[in-house]
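A single protein chain has been removed from this complex, and every other one stays in its place.
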Amino acid sequence: MIPSQYYLVLSAAVFCIGLFGILTRRNALIFLMSVELMLNAANINFVAFSIQNGNLTGQVFSLFTIALAAAEVAVGIGIILVLYRNFNDVDVTTATTMRW
Amino acid sequence: MTTRPRLQLGRHLLSGLAAVALFAVMAAAFLPAQFPPVRGFESGSITASIGYALFDLSGPIASEYFLVAFEITGVLLVAALTGAVMLARRENDSNATGVASRDVRTDGGPQPGEDRR
Partner (left out) sequence: MAGAFQFAPAIAALPFVSFLIALFGGRFMPKRGAFAGITATGGSLLLSAWMYFAVLSSGEPHLEIVHTFIAVTDPFTLELGILIDQLSALMLLIVSLISFLVFVFSLGYMNDEGETGLPRYYAGLSLFSFSMLAFVMASNLFMAFMFFELVGLCSYLLIGFWFRADAPPSAAKKAFLVTRFGDYFFLVGVVGVLGTFGTSAFAGDGSFPVLAEQVLAGETVGINTFGFDPQTWFTILGLLVLGGVMGKSAQFPLHTWLPDAMEGPTPVSALIHAATMVAAGVYLVARMYGFYALSPTALAIIAFVGGFTALFAATMGVVKREIKQVLAYSTISQYGYMMLALGVGGYVAGVFHLTTHAVFKALLFLGAGAVIVAMHHDEDMWKMGGLKDRLPVTYYTFLAGSLALAGIIPFSGFWSKDEVLFEALLRGMDNPIFFAAYAMALLGVFFTGFYTFRMVFLTFHGEPRTTVAEDPHQFGWNMKFPLVVLGVLATVIGFINMTPIAELTGAHIEFLHVWFEHGGEALTVEHYGALLEQWANYGEVHAGSALVVASGAVSLLFALAGAGAAHVLYNVPNPDEHTDKLGSIKTVLFNNYYQDEYQVWLAEGLTANVARGADTFDQGIIDGAVNSISGVSLSLGDRTRRIQTGDVTNYATLLTAGLVVLLVAVGVLGGWFV
């Protein structure tokens, strides 16, 4: 069996890659992809601990997470469309009107 | 004319350091951690058991039941789909959305002809 720590490190790596994408990229579509990565990092943890504890719940939850990710993408794409319509761009750094 | 992605280095990568630091911290925390031996599942098909659990049936592997959560997820997906359609819809196509004019903007973005960049 693979020790659980390795799954955790893998999940942390996936999460941080997603985060890195969010922090460095400006394209809203890349943002959505990065968020998917971060969600899947969570899924890795769910499945890893499901095996670790011999409990099926984690596996089922990862399924729900995937369903939620689908919903999130649907809404996210909608938001990106509105963003594009208002700013003629999908660059997130141009939409700075909601500041002080 | 190449579509190959290229590595772009620059100051915009600086904030990515925060993500790298987060990974370092998490790795430093996870690697020394000690877990009890992995239990795993003794017998039976995991996939089949998940299917049973989702519909509140008894499968080869005992589990909690998730029928309600499953149904709610279905509703959520429909809602998300509807919401996405509503957001993506062109406002001047129809007045059915209740938006009177295309000039209305949700967040007071640039006026027509204004270049914000």
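A and B are the chain letters, set down in written order, and residue numbers restart from 1 in every chain.
Keep in mind that, in the parts below, a residue touches a chain if its C-beta (ideal position, glycine included) is under 8 Å from a C-beta of that chain, and two chains touch if they have at least 3 such contacts.
Since the structure is predicted, the reported quantities are computational estimates derived from the model, not experimental observations.
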item	value
Which displayed chains the hidden chain touches across the whole complex	A, B
Given A:Leu8, A:Ile22 or A:Ile44, the one touching the chain that is not displayed	A:Ile22
Option touching the unshown chain, where B:Leu22, B:Val38, B:Ala69 or B:Ala88 are the choices	B:Leu22
Missing-partner contacts on chain B, residue numbers	15, 18-19, 21-22, 25-26, 28-29, 32-33
Those residues of chain A which, in the complete complex, touch the missing chain	19, 22-23, 26, 92-93, 95-100
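Keep in mind that, in the parts below, only the chains that are shown with their structure count from here on.
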item	value
For chain A paired with chain B, centre-to-centre distance based on mean C-alpha positions, whole Å	5
For the chain A and chain B complex, residues of the former touching the latter	1, 3-5, 8-9, 12-13, 15-17, 19-20, 23-24, 26, 51-57, 59-60, 63-64, 67-68, 70-72, 74-75, 77-79, 81-82, 86-87, 94-95, 97-98
Chain B residues within the chain A interface of the complex	12-13, 15-16, 18-20, 22-23, 26-27, 30-31, 33, 35, 37-41, 46, 49-50, 53-54, 61-64, 66, 69, 73, 76-77, 79-81, 83-88, 105-110, 116-117
